[in-house]
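Coming up: chain A.
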Amino acid sequence: MRLPPGVTSADFSKAIKEFEAVIGKEWVFTSDEDVDLYRDSYSPLWHEEDEPIPSAAVAPDGIEQIQAILKIANAYKIPLWTISTGRNLGYGGSAPLLGGSVVLDLKRMNRVLEVNDKNHYALVEPGVSYFDLYRYIHERGLKVWLDPPDPGWGSPVGNCLERGGGYTPMRDHYDAVCGMEVVLANGEVVRTGMGALPGSKTWQQYKYGFGPYVTGMFSQSNFGIVTKMGIWLMPEPEAYLSGTVTVSKHDDLFPLVEIFANLVNSGTLQATTLLTSPLWFSPPNEELDALRYSGSVPGLEDYARRKNIPYWSVPLPFYGPAKVIAAQWEYAKEKFSSIPGVKFEDGPSYRFPLSADQLAKMTDTVPFGIPSLQIFSIMGPHGQGHLGFSPIIPMTGEAVLESQKVFTQVYRDLGSPGGSATTFPIFSFFARAFVNIYLFPIEHDVEKNRKTREIYRRLIKESAARGWGEYRTHTTFMGDISDTYSFNNHALRHFHETIKDAVDPNGILSPGKCGIWPKRMRKATA
Partner candidate 1 sequence: MRHLAKAHEKGDGMKNATVGLLAALSLMLASTAFAAPDQEQIERGHKVYDKWCFPCHGTGVGKPGTDSLVARGQKPAVLEERTDLTVPAIKTFVRHGVLFMPMFRKTEVSDADLDAIAAYLTRNNKP
Partner candidate 2 sequence: MKVPPGVSASDFAEAIKQFEEAVGKEWVFTSDEDVAMYRDAYSPFMGEPEERVASAAVAPDGMEQVQKVVRIANRYKIPIYPVSTGKNLGYGGSAPVLSGSVVLDLKRMNRILEVNEANAYALVEPGVSYFDLYRYIQEKGLKLWVDVPDPGWGSPIGNALDRGGGYLMPQYRNHFDSHCGMEVVLANGEVLRTGMGALPGAQTWQQYKSGFGPWIDGMFSQSNFGVVTKMGFWLMPEPDAYLSGTVVVPRHDDLIPLVRILTYLEDTRVTNGMPDLGSPLLGIPMLSDFATRFESGGTPFERPLDPELSDLIAKGGGLATSALDGYAQRKGLGYWSCKLSFYGASKANAANWEFAREKFSEIPGVRFEEGENYKLPLTPEQREKVHKPQFGIPSLAMFSIGARSAMNPEPASGHMWFSPIIPRTGEAIFEANRVFAQAAKEFGLPFLSFNLPSTYWERAFIFIFAFPVTRDVEFNKRNRAAFNKLIQVAAEHGWGEYRTAPAFQDAIMNTYSYNNHALLHFHETVKDAIDPNGILSAGRYGIWPKHVREAKS
């Protein structure tokens, strides 16, 4: 049996027995076969010596059981790695960062405690998936929408804590959080925001409560175990409309992004979209490949003109009353018309709820609040899994161009893994900044993964050198990225460490998460 680091085999056996006594033998997993199910099937360290494999997993149901587990873990100093559903594949899945940790699997805590379709919110436990919550809402005919991320099997609690993004106007998932219940390392249960008021009537209606607003401390962190979370939902809108804006010249990117940002910031555009160059994503051919490699702007512009391909393109999604979104699209067209040669194309439009017929024909339901797994049919063919590299860049044309140049150069220097594209799609998951998301294929191939890690680390470095940081990452790279957020000699991390030591003195909760190590492990990793 694998052991947690620094724990004797005798102590660990005792701890396992005690875990079994408090949550039942069937919910403590120690056999290799069972524990292997907690490996990260998309691990870039798959089958290498460093792959962090847990020593065991425990699956409590309810706060009292969590408290009992914490008591035992504190007594034996056993590191626990908390997961909600363990489905954030590409960012670590269900595996711990520190090999030998015991996974604290919250999947059994899967109750939808409340969905309110007058004030539009849900209160859920961490084991609830987007599919579960959708089903709950759908079965009751409630007129509220979820904002699912691409794969729908994950946990709203987990995704919000990791600060993920979706596609509807509620796309910024952490921003939709309203009130948490958290079990601290010492077993104390706190409720944040209005939840601290016993019998509170507005726990899911007002975020802050009174005094320091601590909810954010529990996102991307190891300061506590979130056992309930309120999430704001969007009432079902009347309609949806989309239209695509395309421009023909390279430099048109600057006004394109500037107008785009203005429309976002003024509330005209509220949902996620994707800025691309159709030139980069066109099917390869010899002439275009050569032009792309040379990066010759006149050459590419000329090619685009000849083939009638736009240089840049951005689809605009609108949600709201049918007449309003028509007016917003019209207003957007008016604004973009200041770019000579701009073209507009009307996209699909819908009235909600969607008919069964419409649903059956739809490849991607996620932008309409319906969770799916369709994303895997896009990524599937490229390998066993994927790994996301996701730097935040300014919402300017200059930053888009520079990032493409910098990241392309990394691939040229180091070679591209497994037939991937050489540019990043530019997403607008968050209100004010762009996020580049590049998905690396992950295979169960040690050599390829080693190369991928090398490229990834180089990307982190090149990115940080230009003032761009990642919003989230796989456990393998949490330390590397934490290192780049180093203003004033890592002052922020020191602050996190001070908090960590105060609220979790034995350092049992998710050691190493986002670069935060407990005191007793800090020197070894520094």
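Brief remarks follow.
Operating definition for what follows: a residue touches a chain if its C-beta (ideal position, glycine included) is under 8 Å from a C-beta of that chain, and two chains touch if they have at least 3 such contacts; residues count from 1.
How were these picked? Simply put, all candidates are chains of the complex that A comes from, given by their letters.
Values in this document were obtained by computation on a predicted structure and should not be read as measured data.
Among the candidates 1 or 2, the one in contact with chain A in this complex is 2. Considering their complex, residues 118-121, 163, 169, 174, 178, 184, 188-192, 194-202, 205-206, 208-221, 223, 232, 234-235, 237-238, 258, 261-262, 265-268, 270, 319-321, 323-324, 326-328, 330-331, 392-396, 399, 430-433, 464, 466-473, 481-482, 484-488, 491-496, 498-499, 501-503, 514-516 of chain A touch candidate 2.
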